[in-house]
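Read through the structure below, which is laid out as structure tokens, and then see the notes.
Shown here: the complex without one of its protein chains, the others still in place.
Labels A, B and C are assigned to the chains in the order they are written; within every chain, residues are numbered from 1.
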Amino acid sequence: MKVVTGVVGNDIHVVANRLIDLSLQARGFEVFNLGVNTYLEEFFDAAVETGAEVLLISSLNGEAEGWGREVKLLKARYKNLDELIMMIGGNLTVGSGNAEDIVPKYKGYGFDLVCHQVDLNTGLDQLEEFIAQRKTQ
Amino acid sequence: MKVVTGVVGNDIHVVANRLIDLSLQARGFEVFNLGVNTYLEEFFDAAVETGAEVLLISSLNGEAEGWGREVKLLKARYKNLDELIMMIGGNLTVGSGNAEDIVPKYKGYGFDLVCHQVDLNTGLDQLEEFIAQRKTQ
Amino acid sequence: MSLLQEEREIILSNEYVDTFDFAEVEEFVKNASKDLFISHHFKNANKMLVQPRGGFPTYEKQFALYEFFEKANVDVLPLTIDSNTRLNDYATSEKMLRLSEENDVDMLNGYPLVNHGYRTTRKMITHFNKPVSLRHGTPDARLLIEQAIASGIFEIEGGPITYLLPYSKNFPLDKAFLYWKYVERVCANYSELNEPINRESFGPLTATLVPPSITIVIQLLEMLLSLQEGVKSFSVSFSQQGSMVQDIVTGAVIKKLAKHYAQEIGCGDAAIHLVYHQWMGAFPTNREYADQLINMSTVIASMVGADKIITKTCEEAIGIPTKEANAKTVANTQYTLRILNGLPSVVDEEEEEILTLEVKAIMEAVFNDSADTLWRKVFNSIKNGIIDVPFSPHIINHNEMITIRDAGKNIRIINRGNVPIPERCYDFEKSKCDLSKDTTSIVNDIVHDIGIMQ
Partner (left out) sequence: MSLLQEEREIILSNEYVDTFDFAEVEEFVKNASKDLFISHHFKNANKMLVQPRGGFPTYEKQFALYEFFEKANVDVLPLTIDSNTRLNDYATSEKMLRLSEENDVDMLNGYPLVNHGYRTTRKMITHFNKPVSLRHGTPDARLLIEQAIASGIFEIEGGPITYLLPYSKNFPLDKAFLYWKYVERVCANYSELNEPINRESFGPLTATLVPPSITIVIQLLEMLLSLQEGVKSFSVSFSQQGSMVQDIVTGAVIKKLAKHYAQEIGCGDAAIHLVYHQWMGAFPTNREYADQLINMSTVIASMVGADKIITKTCEEAIGIPTKEANAKTVANTQYTLRILNGLPSVVDEEEEEILTLEVKAIMEAVFNDSADTLWRKVFNSIKNGIIDVPFSPHIINHNEMITIRDAGKNIRIINRGNVPIPERCYDFEKSKCDLSKDTTSIVNDIVHDIGIMQ
């Protein structure tokens, strides 16, 4: 299964991104890693080009907050992305915040899976479960 | 010049006492060190026996507060102690306190020199000055 | 009935003890959880054990302290005894305990174990199910340690030298030796029932410029006096000295020689452990600095390779620490031990050789004393200054040895007094110091050397 991943915005903290790449590969995914400093359009373009089924975005300095609102609008401009599984994780707010507020907000932006300060492996387990459920539906 | 010294009460913290002994000797005094755990009577007895001109008492856990009041009364029972120079130093209160309150109190008890949390050398310099002044009077 | 048992019965028929049930206590020790035995943890843990200090008068406060320590992930709990109990004045401790309970103020500086009794105390100890170490400072601890073991406290600190020379002005030393002989034998007997009871010596002594040779000799002698009576698990200890390399060398020599002398008396089967005390001398009043000092002590303990570390708190220079400050040190120490990795192995051959020679020379002089038993030899050696502890307040101590710090802050002997420091070692020690100074400067240096951590 193909996954597009990367760190959104002007964030250059790459460590989590590298770990995600390795972990996805170890779990058998085919990974297209756009790296740090990636803009939203670039993510969607890559999803279209590669025909990926999953888009996994990281944000580590909370910048995602700024991009989140535009997700639905932008995605609507692309065809064939209706089935794309959208996931976001890392530190999803500037400063500190709690998951109860953050998760519904990002679900509202159009993300299927929202992992605020969730450990990587836990997050990827959730992703695999989600995929399995989709398949059985 | 002869000095009697020691730590008053049930206090066994001996470090300062040893330093005082060494410092007095280095300054040319003849030292009679009664050590830690010494009661007020023992100090006066020793002063009489040795014919010391100075009595230098330490207290490190503030116990002196308890003994202080009895000094005048006790000293009055001895003959020939009128000229004895009385000095006390260390930590002169239980817990924390400030010199402005403590010094006058101990002077009232009959001490000529009161050194609350005063460095040893500074204290001994004061003692030597005091002795010199006495001599010129 | 054996002589020891007769003595035990007399001691335990004390008006402050309500019927000591020997058979029940024996049964309890026999079936006690292995987790209560520090000797068991020493065997199985692959990390340095962390133990704080602490004792409060009431059961409730002590319990609350233990809860704090448990949350901080403590390895060994302390039980520090109040000073009336230490002087066997159970009447006063009884009175003060009642006052503490009624008025919610602490009228004692520790836990009055005899007054609480073993039936009550055992509930607390078994509840937490962690090893507990008894810290007291009692010359006549016979009643106290019976109660302790009956409560489930399977480590007893102290010894006839280390609990006397730093803590007392004139308690008779020979009496202390005999009282401690009782303690050793009771510990040895109980050790046969389950895991061994651990005995620990108090290496810090006066915590003031004690040279490593004196510390080690006293540790070895208390170890031998204990093993002789059948104790099977013993901890030697020392406290941070001010120079990292001197601590490392001291650790290496004490480990090597403890094994050596234990074997010499045919007790090579006993387990010997090394305990390191965080800095025991004059502390900085600044709490932040105190925390730095404490962290540094932990790093050095790791370099030394100690089996257990005993902690201080950032309130040391201020007063008896709060349970919060105390638990904080425990958590911090555990964290530090966890993240400190890749320790180099450090060996300083010259320093090790000198220190080994010194210790062996003093030990030989003690053994050569004409008395018939080891404890009498040791007693005589203290009396005649073969063993001399700087800054001991005890009248029997010689007080002729003078030590100062060299440029690396190592403690050096510049006047050996009557201690048989071999000529070569003495020259070495003195060569490290500037002895051309006048007496006043040397006294100033000593004052400075005592306050190096401030």
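Operating definition for what follows: a contact is a pair of C-beta atoms (placed from the backbone, for glycine too) under 8 Å apart; a residue touches a chain by one contact, two chains touch by 3 or more.
This structure is a prediction, so every number in the text was calculated from the model and none was measured.
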item	value
Interface partners of the hidden chain - shown chains only, full complex considered	A, C
Per the touch definition above, residue among C:I11, C:M296, C:L357 or C:I395 touching the missing chain	C:M296
Option from A:M1, A:V48, A:L74 or A:L120 whose C-beta touches the chain left out	A:L120
Residue, one of A:V8, A:V36, A:I57 or A:C115, that touches the chain absent here	A:V36
Touching residues (missing chain, whole complex) on subunit A	12, 14-15, 17-19, 22-23, 25-27, 35-37, 95-96, 120-121
Residues of subunit C (touch criterion as defined above) contacting the omitted chain	242-248, 284, 286, 288-289, 291-293, 295-296, 299, 328, 331-332, 335-336, 339-344, 346, 348, 408-410, 452-453
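Assume only the chains that are shown with their structure count from here on.
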item	value
Topology of the chain contact graph, where touching chains are joined (line, ring, star, complete, other)	other
Chain pair with the greatest number of C-beta contact pairs	B-C
Separation of mean Cα positions, subunit C and subunit B [Å, integer]	33
Distance between the centres, which are taken as Cα means, of subunit B and subunit A, whole angstrom	77
Touching two or more other chains - residues of subunit C	none
Residue list for subunit A, restricted to those that touch at least two other chains	none
